[in-house]
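Read through the structure below, which is laid out as structure tokens, and then see the notes.
The complex appears here without one of its protein chains, the remainder shown in place.
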Amino acid sequence: MAYTVPRPKLTFAEKLYLPNIVAGLAITFKHLKRMLKGETKVVMQYPEEKWDKSMPEHYRGAPTLVTDQHGRERCVACQLCEFICPPRAIKITPGHIPAENAFAKVEKYPAAFDIDMIRCIYCGMCEEVCPEQAIFLRKDYAITGTSREQMLHNKEKLYELGGVFDGLIHKWNPEK
Amino acid sequence: MDFFGSIPWLLIFTSLAKTIFLVFLVVLPMVSYTVYAERRVSALIQDRLGPNRTGFPLTLLGFKKDFSPFLGGLGQPIADAVKFLLKEDLTPGHVNKPYFWLAPALAMMPAIVTLSAVPFGSELFGYKMVVADINVGLLFMFAISSVSVYGIVLAGWSSNSKYPFLGGIRSTSQMISYELCMGLSAVPVLLVTGSTGLSKIVNYQVEHGWLLAPFTDGGLQLREVLLIIPIFIAFITFTISMFAETNRLPFDLPESETELVAGYHTEYSSMKFALFFLGEYTAMIAGSALVVVLFLGGWHVPFIPDGSHGAIFGLINIATFFGKVALLLICFIWVRWTLPRFRYDQLMKLGWLYLFEIALVNIFITAGILAYTK
Partner (left out) sequence: MSPVLFWLFTLLMLGFATSVVVNRNPVASALSLVGAFLALAALFVGLDAYFIAVIQVLVYAGAVMVLFLFIIMLLDLKAEQRRRFNIVTLLGGSIVAAGFIAELTALLSKFQLGKRGFPTLPGAKPVDDVYQVGMTLFTTHNLPLQVTGVLILVATIGVIILSRRELK
């Protein structure tokens, strides 16, 4: 059944329309005044103000590689991250660790480890899948460059961003 | 025949100087900074900040530091202008080329020409601060601004696509309707001041007080008090019709984004679009100048003499005039960001059924008061 919404009965002042315009102008003026006084909260002014301090622990920034407390690179070039990466941003070239090395037990190391930051979607799947806790998403978010080459993070860059991580895994530790 | 001897070189030179001062040193910078104010004030009203970054890149010229003044973003209009000039000028293939090119010029030019009749100051070094002091100044402004509709109509027609065409059609009927109201609401002012020359209207207000505030000459007569009512009504109707004439919100139906993409300038880009933009804002300035001249006493402020007492006062008078215009422009912007758009039938109804009648009755009231308080 059709139901007609009744039109509201307008008073003379409302029909005249001008008082309501003045009321509307008063409202917008109130907003203007509060902005000018600085009472209204506005968005963060990015390059001057940054939210680095209040950034949450679980923030997913740029993926990085880390070394352990002995200075050994944690990555064992298992390539799980390469396979799981949805946009296929990671490219690993595995290398062989020679027998005379203290960590010969590990067998493999990444000869080259490239992450294409143009492709990376910061999903964190590489971190989740890594059995060695070698790759972590850190809090760097301002990843910029003026060319495609600059946006390609190679191994040195990734270790520079990642630093040392004193973590849980000790199975490659020779003392053990 | 003595062609060259009869040419009034001095008149041509002074007129040229006044025109250049008015158009290039005052109005065009004012237009670009009105656009900036529009963006900034709208942002502040909507609890945003608006363009506050672009300063003046003095480092490019070898200075130590970029200059960004206290509000920030004051370099924005210059950046905008450069952007408009450097953008690709695209002419769609389906348009009617000659008219497509003619339309932006026709939209921009009348708005600037109307300014020639406005007395923007009293006197400076013995020269009257008005480009063309004609005794039909008000009618001249109405006439030229009524020509400005051709720019919009042609833009809509020559674009050869539906949205611009609808915008053009809308603006035609809107402009014709509101021109009537505008003319009629100015008649009470003419009745009171007894002249259609804009300088004479201003001079009347200098002697007898501003029409909207008749106490500015120091005295208050019964007649002036009675006249405030019709003059105030005339002011309201005139301002409303001026909003409609300049296609400003709440009457911007020719370019209403939500229905017509961008209305008559949908197919335009780069500098051709900028000309429409400039034309709209120049028309706003011309309209505000007209309101200032008709109702707010032109360049006059109490206790400051006119320019014949010294060049400094002449300059103050010019500054006063443009200060008043700037205040009105702020009001324009303020109204734009407060009110929603009218529906098309509401617009026509408002123009023909209310404003037209009110303005007509208002003339009779004014004439009655003038006749009985002589």
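Per-chain numbering from 1; labels A and B assigned in written order.
Note that in this section contacts are C-beta pairs under 8 Å (C-beta built on N, C-alpha and C of every residue); 3 or more make two chains touch, one makes a residue touch a chain.
These numbers come from a predicted model, not from an experiment.
S.K.: Would you list the chains present here that the left-out chain is in contact with?
M.R.: B
S.K.: Of B:23, B:81 or B:134, which sits in contact with the chain we cannot see?
M.R.: Selected residue, touching the omitted chain: B:134.
S.K.: Kindly state which of the options B:14, B:172 or B:270 is in contact with the chain not pictured.
M.R.: B:172
S.K.: Kindly state which of the options B:143, B:213 or B:348 is in contact with the chain not pictured.
M.R.: B:143
S.K.: On subunit B, where is the contact patch with the chain that was removed from view?
M.R.: Residues in contact with the chain left out: 1, 3, 6-7, 99, 134-136, 139-140, 142-144, 146-147, 149-150, 153-154, 157, 165, 168-169, 172-173, 175-176, 179, 195-196.
Criterion: only the chains that are shown with their structure count from here on.
S.K.: Between subunit A and subunit B, what's the gap in Å when you average each chain's C-alpha atoms?
M.R.: Those two chain centres are 50 Å apart.
S.K.: Okay, in this complex, where on subunit B does subunit A touch?
M.R.: 41, 44-49, 236, 334-335, 337-339
S.K.: Going by the contact rule at the top, pick out the subunit A residues touching subunit B in the complex.
M.R.: Per the stated touch rule, the residues are 18, 21, 24-25, 27-29, 31-32, 34-36, 40, 42-43, 45.
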